[in-house]
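Sharing a structure here in structure tokens format.
The complex is shown incomplete by one protein chain, all other protein chains being positioned as in the whole.
Letters A and B mark the chains in the order given here, with residues in each chain numbered from 1 onward.
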Amino acid sequence: MQGIAMLEVNGLCAGYGSIPVLYDISLALGSGESLGILGHNGMGKTTLLRTLIGALPATAGSIRFKGEDITRAAPHARARRGIAYVPQGREIFPALSAYDNLRLGLVKTGRKPDEALGALLDDFPRLKPLLERPGGSLSGGEQQLLALARALAGDPVLLLLDEPTEGIQPSIIEEIAETLAALRDKQGLTIVLVEQNLDFIAAVSQRVLVIRRGQLGDEIPREHLSNIDIVSQYTGVHA
Amino acid sequence: MSTPLPDRHASIPVPGALERFAHSWKSAALTLAVGVVLLVALPFALDDFALVQATVYAVMALLAVSLGFVWGFGGILCFGQSAFFGLGAYTYAIAVTNLGDSTVPLLLSIVLPAAFAAVLGYLIFYGRLSDVYMGVITLTVTLILFNVVNSTAGPEWTIGKAPLGGFNGIPNIAPLNMPGNVDDVIGPRGMFELSVGALLAVYLLLRALLAVKLGRVIVACKENEQRVALLGYDSRAHKLFAFVLAAAIAGLAGCLFANWGAFTSPTIFGLAQSAQIIIWVIVGGLGTLVGPIVGCVAIQWLTTQIGTQQAINSNLVLGAILVVFVLMVPKGIVPSAGQLGVRMLKALRGGRRDVAAVSTQAAVPRTRSAAPAADHEASHSAPNASHEETA
Partner (left out) sequence: MTTQQLTPLLETRDLNVRFGGVHATRDVNFTLAEAELRCVIGPNGAGKSTFFKLLTGQVRPTSGQILFRGKDIAGMQPHEPARLGIGIKTQVPSLFNGLSVWENVWLAARRTNTSTQSERVTREVLERVGMIAYRDALVGLLAHGQRQWVELAVVIAADPPLILLDEPAAGMSDAEVARTAELILEINRRHALVVVEHDMSFIRKIAKTVTVLHQGAVIREGTPERIMSDPLVQQIYLGKKPH
């Protein structure tokens, strides 16, 4: 834990209409910390991230970002404060070129696209030949990369990632893990990562928590992360 | 299976009581019962003038249902229902003037708009034009028909014995008669019974259609045309069917309208008429069949009341209603009233919580689908085969 909490969540509850999904979620992350969240489908992983970014209203509890209460803030207000979200399903603007998608990502920083994107594209070389093509014509994996790059284009302080490696080929998964780990270590990027890929989550996250039935559970010790059977016990196969 | 499945989340997002009711045969039975009661009772309860008013409400409601079906269930926003309505009215008028006996004219008033829709629909659906073009083309067709028919005032514009009359319209249209006996014509009470009867019959026909494979696939086309094709169904053919059926219903309504007023004119094709039908459906409840009926009758009644005084322009009121509904009651009267009813019932029963039920106002998690309103309309629209046993 380094210094003031970047993200502080207390007693967070959320759901869809009369179906509650998240119960009493509490967590705290300092700057440069990276938290991984593991869990089966339907356990609330996506719901948690959506509540953090504000796409879903919290029904109870609070979220503090850099000491400021953002529980009632609109998603765009949270984005402006430096939270970036890469949702499951990419959500690329299909009619815009890949380049324009990236430009949209850095609108709020006010920086000029050419200089700002130069460094970013060095981390995502696969996107370079695709820049002029419409977002919708990219393959699934390429769109996933574009979504990730777009989120990073805005120089976020907190990055929320929902299964970012889905559909991406193994060699690039490694590259992304390296890129994120570097951003975490050198620039203090704080990360909340939801993933099923154990290798990736181990490479990028310092701590891994399990989410079960909408509640955050035990931390999985790092040494157990590579053992699928042990991980299954944590995530509740034999419950 | 050796690998055990992980334990599942406790709550499963299922539709609420209202939606289950709407999709079961019970709601059809209720509507039918109410309809039959009105059919039988109103001629005794109302004087002739009011009965005639009620008749036109029923006729317009039939027109509203045609759009409610093709748009709410087929996903086809057709601006041309008034075109088929007008074609039905004019076909009846011209045919009955030429033929005398009304049986064939009645059939033609259904068949001709349907045939016209078949050609138009073929071009649009088999040409795989996008939804925007459907709106633009059908609206344009309505305007073209208006302009063409409007300019047929001269005596040279005659089909057989029937002059088209241009902007004057066709007056003194012979009413429907008992098949075979030209002198046994329909009176006001008969017109009322026929109109309400037709409305109920069409309602039941559509409910039945939506309960079988053909109707389910039509609804599926609205949801996801790509998946429909990937399952082996020709979405073009299904959409064409829905489009043609809606045109036939609108044509029938047109025939009844021509009978009701013994008169038809080009305003039937006008922009105002097209817009009104859409407003009825939105206000009543897109995604239901009862909604358009309620919306149509409510607005028609309101327009009549406003028309009796000069202070406010009725079009202004109509526009204001549309704005208010779209902003504040987006689902429309029928679904909203239904939800209110369900909530009151729950409150009366002491608020026993039904954790498994989703409020139809739930914020829906979105990965790749449309706006919340559309989702709920979609979930309203589909009678669910699996719910028959709960009905």
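Here is the rule we use: a residue touches a chain if its C-beta (ideal position, glycine included) is under 8 Å from a C-beta of that chain, and two chains touch if they have at least 3 such contacts.
Computed from a predicted model, the values in this text were never measured in an experiment.
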item	value
Identified contact with the non-displayed chain, of A:S26, A:T59 or A:Q169	A:Q169
Contact with the hidden chain (one of A:V107, A:A182 or A:I228)	A:I228
Absent-chain contact - pick from A:G39, A:G61, A:G135 or A:P156	A:G39
For subunit A, residues in touch with the removed chain	16, 38-42, 46, 88-89, 126, 130, 133-134, 137-142, 144-145, 163, 166-175, 196, 198-199, 228, 231-232, 235, 237
Contacts of subunit B with the absent chain, listed as residue ranges	1-6, 8, 12-15, 213, 216-217, 219-220, 223-224, 226-235, 358, 362, 364-365, 367-369, 374-375, 377-379, 381-382, 384-387
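One rule holds in what follows: only the chains that are shown with their structure count from here on.
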item	value
Centroid spacing, where centroids are CA-atom means, of subunit A and subunit B in whole angstrom	46
